[in-house]
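One protein chain omitted, others in place.
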Amino acid sequence: MLLLAIFLAALVVGVLPISGKLKVTATSSLNLLFSATGVAVALVGLVDTKQTHFVLRLGYQWLSLGISLTKLGALFLLLVSFVAATTSIYSISLPPTPAVTSSSLARSTFIFSMMGVVSASNALSFTFAWELMTISSAVLVASDVKKYPSSRSALLWYLTMSQMSAISLILGFSSISSTRSLGSSSLWTSFALSSNAPKSALGVGLLLFAFGIKVGLIPVHVWLPKAHPAAPAEISALMSGSMVAMGVYGMIITVTNFGGDRSIYWGEALIIVGAMTAIYSIIKAAIEDDLKVLLAQSTSENMGLIAVGVGTYICDIRLQDSFAANCALLAVILLTFAHAFFKQILFMAAGSIYSATKTKRINELGGLGSRMKFSTSTFSLGAIGAVGLPPSLTFVAEWLLLQTLSHSTAFNSKSSVAPKILFPLAIAAIALTTGIAVVTFTKIVGVGFLGLPRTSKAKSAVEVSRSTLIAPLVAATFIFAPAIAIGYVAREIDSVLHLNLSLSSQGNFTLSLPLFHASITPLAIAAIFICIGVVVGGITKATGRSKQALPAQYPWGCGQIAIDSTFQTSGSGFTEPILRIFDDVINPGRDVQVSHESESFYFAQRHLNVGSASTDLFEIRLLRPTISAIEKVANRARRIQGGSIHLYLIYAFIGLIVVISIASL
Amino acid sequence: MTFFLQLCAGTLLISTIVIVWRRSLKSTARLLSIQGLALGFGLFAVEVTRGNSLGVAISLTVLALKAFVLPLLIQRRLKIINQDSRPSDPSNNELRDDTYLNPTAGVFISALLIGGAFVVTGPLFTNTGSTSSYLAPTGIAIVLIGFLIISSRRRAISQLIGFVVVDNGITATALFVSGGVPTLVELSSSVDVLLVVLILQAFTYRLRDHFGHTDISQLRNLRD
Amino acid sequence: MTLKIISSILQCVVVVALSPLQIGLIRATKARLEGRSGGRLLRPWREISKLMRKETIRYGVGSSIMAAASIVTLSSSLALALTVPSLLQNSIIRPDLFVIVSILTIGAISQGMVGLASGTSFGGMGSSRHLTLLALTEPTLLISIYALSIASHTTDLAKIIQLRALHPIEVVSPVGILVVASLVIAVLSETGRLPIDNPATHLELTMIHEAMTLESSGRDLAFQELASSIKLTVLTSLLANLLVPWPIEPSISLGIAPAIFALCLKIAVLSIALSVGETFLAKVRLFRVPELLAGSLAIAFIAVIVSGVTTI
Partner (left out) sequence: MNYLLIIPLITAALAIAATFSARSSALNQYAPIFTGAITFITGLYLVATLHRTNISFGGVLRVDPLSAWMLMTVGAVGLVALGSGLRGGIDRGYSSLLNCFLAAMSLAVEADNIGVMWFAIEATTVATAYLVSMSGTKKSAEAAWKYVVIASSGIAIALLGVVIIFGASKGTTISWISLMRDHGLNQGLLRLGLSLSVLGFATKVGLFPMHSWLPDAHSQSPAPVSALMSGVLLSVALYLIVRMRLISEISLANTEIKGLLIAIGVGSIGVASLLMVRQSDIKRLLAYSSMEHMGVMAIGVAIGKDALPAVMTYILAHGLIKASLFVLAGRLVSKTGTSDISELAKSHNITGATKYLMILGLIGLLGLPPFAIFLAEVSISINGFTHGMAIFIVLSFIFALVAFSSVVRSTVQLAFGNGPDDYPSIALGIDQSLINDSITKSGSEVPSYVKTSTSKVESKQSRPSRIRIADLTVATALIAALVFPLLDASSQRAIEATLSALTGGAR
């Protein structure tokens, strides 16, 4: 229990009130050490067969907090500790702002609790670590509340929503454990099929709801775009990278262990919710102007895709098509890993851009490509991963997901009607989402980094210190490396989770699915692009005539010579067509302020600004009404405690009469 | 023996109904002493038939307590109010107790309660050991009426009276069901009742000098 | 493996050679239909060679990016030519549905980057419209190829065409027709032909593809023009092969000459049909285009339902 020892060290340093700079470096280096050992333990866990058990017995017979690393747990432990390692490298070089120093304790508890979630042995320790993760991340979200007052309300939303997820977690586990003998301390290894279906179906439903909240699926995603951006950069990287993966881990656990019964249609529900989440949040991301909120929205979009994958898994299990089901599982795992890596880079690069330009709004950026070469290029690498262009792991994962969706119903004709209609819909949804994701990330890279700097902030941007950029680089390699060696990685995961996808036949670079007659070699695609580029580049070099230095040229300025940055399309202008097409989904509030000439109403003065605030459909339609309903009921309830003693005595009197009559009948 | 208990139950019921009916506090104090007398006499009769001397002694003390001490306390309290209350202002006449229920409604509801008690709890008390257990529902009825008094009277003193009626009801049930509770419980419960009455009296003084009146229904500023 | 490389390179050379000719053919037929004399078939080739020789002027800020982006656009079109089975079956990358769409996306993104890097309002406007339309066409492409794959149990285009060659009933089956209909609309919007974007116009506010290439000149412009023409040829050849799958050859052999000739014939016929269609159609307002694309998506869905039903 090396982990425990190092965690305690991190805790001690966290508590020590030493000076800012020293403390930041000390805690982050300790976190780094801590997560590095995490990676080591995960690798050991993956390789050796026997499971490491460690049970801390508490009061009663089954109330024991225990750690036992299953294979899947080890895989996710690898993910969590890798993300934690890179973020702590990033945070070593952070300036010791009060926000960072005050939250160093919470940082190490956050990482520890996530490791606890992954390696929990029974339901109770899972919930214990789950809640611990929530509080420590809440403290981190609130760490710089002084600067952003809005993060106060984000904190409120976040805490209430995660409490809702914790409650449904507890209820789900209790309803499942009630179908099982209470004494069984390890809740997920022993049984595949629960005895009486209705109760465990409710349990599975509740658990999926709980993990759905954490992952940010449609009706309950409202807190994610509020909470993730409120945290400092490397914390939101950690949150979007690994905390969301905890939700996915939970989903996989519930689905593989409890999802066996035939009757209930959780699969279809998940696919529908997942597809809607993906489309809804990517549209919101497209028109979002704040960089970090945009990234948080794209997190819930990727989670939507993952939910579709999990839904396919459940449907295929129900259709007894285990090959497709396991492919869907592999796709989900790859997508989670890919998302963790590229989202991490995006948040870190956004953090360094923010620290350089002090603004998060894309409309105020521009021309950063030339000023901040390194962080913009890492951001673009992350963007390639986010959009899923060929050489990236996301591309392979989405390809695998599409293959499973398109093939699972094709074969067995006896499949029920629902998947026949649902799967093509899901494919269309995934395609639309990737399409709009292309628009979103082109907007950031194109508008944000190319062209002329739009504001003085963008003009004065200067590259962030070298050391903060090592971490994103390390993460960047992990987007493309596993994609290139996809054959090896898939075989490794297949053998670890024994999904028996019979992938062992090809080399290390191609992932072929015999049953689906489909195979893909990302290496070949990348190779083609590179050699064509070289050939074409070579030709241009050869034929290019030597030219003398050309005078400064100006693009077409519609008659004007001096062109300035206001000519360029702004970020919101770039995605205005999407806003127009999907306006009933987003119902943007639009207000136009016109400053009028003094003498007549019809002549506008110099400037006219159009503001359009995008509100969240679900928050306005679904959550706010429920909250105001509770308030109304609470208002009426206040009369219960109306102050007059006679009222209170009447309550007691009625209670007495009721009890007497019931007791004596 | 059972004749005595029936007589005692009858007087108890009548006196409670009259308490509900009458408004003036002075007459209710006198009715309370009648109730105490009946109860004490009943207890004394049961203990005599059982023949254990300790029981007899206790029943006599309870008789003394319920018949004389409590009503005395209440009468003394009324005398004090009489001195400093202003007879000229009828609304604040401390002696008359205005209530949410007018007398006829009060009597009708208490009759309803008595009938209900007998109908509902009657069968329960059939096969208990002692012979007089069929009278127990009267005790429960008295408790219910006592509650009615507490929750419907506006004056602080009348709530006190309601509380004493509830306690008499309880001792009556004990008397009828099992001929009185064990000595320790008997003693402790009557001591407690005495203490509560004393405290409530002390508080009525405190209410008077804080609020200037003892009308409970105006106590409204502690609400949510 | 080497045979594969050679055959794909051959296919790529053929397609590259054909594409400017096809553009020339379309322009010539349109001119003749509208009573104009119109240039000769080889005119596009001359334009491209002229541009290659001209001096490339790039606006200071975005210069390095515009050069790189135009090269990437061209390489993506060439990669497309390599993979899509217009002439031969086996290619280096298996022409899977999602791979082709991603290569198209790479091309579109780099084209968009060129538009944005120029720093003018038209470039940004053009690339935003182009990418939005790409986002809307992607579902149609995927769903129509999925409808085909239900019958042939694979999403590999080469195998699909082979299957359609073996039993021609597939071509005339309702699924086939519906898929081709939806693909036609998708291809039109992808390559920027008339109902969606008028290639011949220079009215800044309406053009989508032209706006992006507005600022590039010389060699960059040549690459972008060549790239878009290759894309047009590749997609029309895909459509042609789906309609008339027969003279497809597995790999280099004696029958290659007739195959090339058949390909040219097919592309010529389709181009003439395209230009005839274009003379009758006017450009649709930009925000009506989503309805058009939604229609094509609906057609593709009907194809899926029909194919799902018929296979049981």
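First chain written, first letter: the chains are A, B and C, and each begins at residue 1.
By our rule, contacts are C-beta pairs under 8 Å (C-beta built on N, C-alpha and C of every residue); 3 or more make two chains touch, one makes a residue touch a chain.
These numbers were taken from a predicted model, which means no experiment stands behind them.
Enquirer: What shown chains does the left-out chain touch?
Expert: Per the contact definition above, the missing chain touches A, B.
Enquirer: Which listed residue, A:F34, A:F173 or A:F567, touches the chain dropped from view?
Expert: A:F173
Enquirer: Which of A:V44, A:C531 or A:A652 touches the chain that is not shown?
Expert: A:A652
Enquirer: Provide the residue numbers of chain B that touch the chain removed from this figure.
Expert: Within chain B, the residues touching the omitted chain are 121, 123-125, 127-130, 133, 136, 140, 143, 146-147, 150, 156, 159, 162-163, 166-167, 169-170, 173-174, 177-179, 181-182, 184-185, 188-189, 191-192, 195-196, 199-200, 203, 206-207, 210-211, 216, 219, 221-222, 224.
Enquirer: Touching the missing chain, which residues of chain A?
Expert: 57-60, 63, 124, 127-129, 131-132, 134-135, 142, 145, 149-150, 152-153, 155-157, 159-160, 163-164, 167, 170-171, 173-175, 177-178, 182, 199, 624, 627-628, 630-631, 633-635, 637-638, 640-641, 645, 647-649, 651-652, 654-656, 659-660, 662-664
Basically, only the chains that are shown with their structure count from here on.
Enquirer: Counting in whole Å, what is the centre-to-centre distance of chain A and chain B, each centre being its mean C-alpha position?
Expert: Centre-to-centre distance between chain A and chain B: 69 Å.
Enquirer: Distance from the CA centroid of chain A to that of chain C, rounded to the nearest Å?
Expert: Comparing mean C-alpha positions, chain C is 35 Å from chain A.
Enquirer: How big is the gap, in whole Å, between where the Cα atoms of chain B centre and where those of chain C centre?
Expert: Comparing mean C-alpha positions, chain C is 99 Å from chain B.
Enquirer: Note the residues in chain C that touch 2 or more other chains, in rising order.
Expert: Not one residue of chain C touches more than one other chain, so the list is empty.
Enquirer: Mind listing the chain A positions that touch chain C in their complex?
Expert: Going through chain A, the ones touching chain C are 367, 369-370, 387-390, 395, 398-399, 402-403, 406-407, 409-411, 413, 420-421, 424, 427-432, 434-436, 438-439, 442-443, 445-447, 450-452, 516-521, 524-525, 528-529, 532-533, 536-537, 540, 543-544, 547, 550, 552-557, 563, 565, 567-569, 573-578, 580-581.
Enquirer: Which of the residues in chain B end up touching chain A in this complex?
Expert: Per the stated touch rule, the residues are 100, 116-117, 120-121, 123-124, 140, 144, 147-148, 150-152, 216-217, 219-224.
Enquirer: Okay, in this complex, where on chain C does chain A touch?
Expert: It is residues 52-53, 55, 57-62, 65, 71-72, 74-76, 78-79, 82, 92-94, 96-99, 101-103, 105-106, 108-109, 112-113, 116-125, 127-129, 131-132, 134-139, 141-143, 146, 149-150, 153-156, 159, 214-215, 219, 223, 286-287, 290, 297, 301, 304-305, 308, 311-312 of chain C that touch chain A.
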